[in-house]
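Apart from one protein chain that is not included, each protein chain of the complex appears where it belongs.
As written, the chains take the letters A and B, and residue 1 is the first residue of each chain.
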Amino acid sequence: MPRVRPRVDQLGPRLHPTVRFFWGLGLLSCLVFADGWEARALLALLGVVLALASGKRVSLGYFGFLVASVVAFNLFLPVGRVWVNLGPVPITEGAFFLGLGKGLTFAGLVFFSLASISRDLRLPGRFGALWGQTFAWYEQLMDQRHALKPRALLLSIDRLLERLYPTRPGSTAVVPGSSPSLLPKTTVAGWVLVGLTLVPAILTAVFLR
Amino acid sequence: MRESGNRLDLPRPVRTDLVAFFGALSLFFATLEYLFPKPIPFFRLGLSNLPLLVSLGFFSFREQMLLLLLKVVGTGIVNGTLASHVFLFSSGATLASFVVMYGLHRLVPTRFLSLTGISLAGALASNAVQIALAIGIVYGPAAGVVAPWYFGLGTFTGLAMGWGATAFLKHSKWLGRLHAQG
Partner (left out) sequence: MKSLDWFFLALSLALTVGTAWVVLAPSDAPLRVEVQDAGGTSLYPLNEDRTIEARGPLGITTVHIAHGGVFVHDSPCTNKVCIAMGTIRSSGQFVACLPNRIFVRISGGAPSPEAPDAGVW
């Protein structure tokens, strides 16, 4: 069986999670305010590249289906020049490109989100501290997910819960603190990446209409 | 009014830790749910709502809201979809589901309504919001064709989650010991 290469986050070591988050918001805004399917296609393509670079799994089949389904539903509201009649349904140019633009926007939103949301993202205040604790528990649960047995699901869930949050008399739950891991600083390469992606994205959104 | 005799009487820091733990459980189930193939786009099985359902009886409204927020924001961060329309779908559906489930839990006595009914009602609310968002934002009016599928599949998942939560509450030794502490 071929070994699956683990996906590596190329962006993580170069971008602080908060910078990464706001960079993503900037790219998202360009996508949302872009006009025309061509601009959205270019931005969605940028999004795919960045999502892959961040080590995320991107199923092109799934996103292709998403875009195709948005186009298909839009074709039921015909607008513009009729290309061809498929039975009772006229396939129109306007509806097609409107659907294409919409589908590419939604796919692009997910791509940019995948690229810009890091698990190291710190949330502010007391909620942020609670989130840190939650995420630490979550990582422990994920580490032990193989302990779940479908044939004895309830029992295995119970055992897992007891292991992570003991309730037996005499035991106390060890609450994980949010790990004070060193967050990466944004490197020069990171800032160059931000500039090289944001500026063309803004230009595409503004001028490609 | 639903009886609240089984509220956990634990110190607040411990209760807050428990909220975080249930939040983690929600994320854990949401991750498992992400791995299941979806029969129709945007449809959610509702596994991640199980901790919300189970804890209806022993968390206060504030703690439930915290749990809801942890679930919604946390899922967005863990799955990387926080800054996309998927977050909008997820948070809208979860909020609608919670409002209905919590309201029913507080207002209707247990002799008339069990967790199964609450789960079914929550699934209805969640699916109604998702259909509205799918029609209003993503697919347009033609997407109304998915409504029967959403409601049909939602009936099964609502029943399954309700039975699962009831079975867990009844048979979980871990939960029993937690109640004994409180």
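The working rule: contacts are C-beta pairs under 8 Å (C-beta built on N, C-alpha and C of every residue); 3 or more make two chains touch, one makes a residue touch a chain.
This structure is a prediction, so every number in the text was calculated from the model and none was measured.
Among A:V19, A:L52 or A:L77, only A:L77 touches the chain left out of the display. When the whole complex is considered, the residue among B:L10, B:L32, B:M65 or B:L113 that touches the unshown chain is B:L113. Although one chain is not drawn, its touching partners on chain A can still be listed: residues 77-82, 90, 92.
Listed for chain B, the residues touching the missing chain in the whole complex are 108, 110-114, 116-117, 120-121, 123-124, 144-145, 147-148, 151-152, 154-155, 158-159, 162.
We adopt the following convention: only the chains that are shown with their structure count from here on.
Averaged Cα coordinates give chain A a centre that lies 22 Å from the centre of chain B.
Interface of chain B with chain A (complex): residues 16-21, 23-25, 27-28, 31-32, 41, 66, 69-70, 73-74, 76-78, 80-87, 138-143, 167-168, 171-174, 177-178, 181.
Residues 21, 24-25, 28, 56, 65-66, 69-70, 73-74, 76-77, 102, 106, 109-110, 112-117, 119, 121, 123, 127, 130-131, 133-138, 140-142, 145, 154, 157-158, 161-162, 164-165, 167-169, 173, 175 of chain A are the ones touching chain B in the complex.
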